[in-house]
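First up is the structure itself, then whatever we jot down about it.
Just one protein chain is left out here, and the rest sit where they should.
This part shows subunit A:
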């Protein structure tokens, strides 16, 4: 029983448990906090997969920025909102059937594919440095496009959410 297995199980439990609580809680703010736990658990799993930079970007972007942004969104719409489940049994039945079917399909594909296990060696000696070199050499055009997209999203969000001035 090595420590990666234990860490994997604990982090997977945190991630899946957060998602399950998100689906079952009533108050909207509690749901957002439950999903923050999922994001933290996934960041831990990224550390197990030797993606340290991705893990900290995940903590900053998801657990930090997006969770807080969603809480702001709740505050600006209905701050005491409760998500009462939809009382449409046919709708819920179809959703459960579709999602369950997709899950069984995915799990069947995962379990029956003969995955080839590569040699168990570290990905890179210095993960962050190698990632930076790849990002700024091989992927520099997509990087600049991502910067343009972030700028467009910033301006778009400001224009959309701005209160219109009566003239």
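The rule we apply is simple: contacts are C-beta pairs under 8 Å (C-beta built on N, C-alpha and C of every residue); 3 or more make two chains touch, one makes a residue touch a chain; residues count from 1.
The criterion applied here is as follows: contacts and distances are computed from a predicted model.
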item	value
Complex member absent from the view - protein name from UniProt, among "Inner membrane protein", "NADH-quinone oxidoreductase subunit K", "Dihydroorotate dehydrogenase B (NAD(+)), electron transfer subunit" or "Branched-chain amino acid ABC transporter permease"	"NADH-quinone oxidoreductase subunit K"
Where the missing chain touches subunit A, by residue	2, 4-5, 8, 12, 15-16, 19-20, 22-23, 28, 31-32, 35, 38-39, 42, 45-46, 48-51, 53-54, 57-58, 61-62, 65-66, 69-70, 72-74, 76-78, 81, 83-86, 91-92, 95-96, 98-100, 102-103, 106-107, 110-111, 115-118, 120, 123-124, 127, 130-131, 134-135, 138-139, 142, 146, 149-150, 152-154, 156-158, 160-161, 163
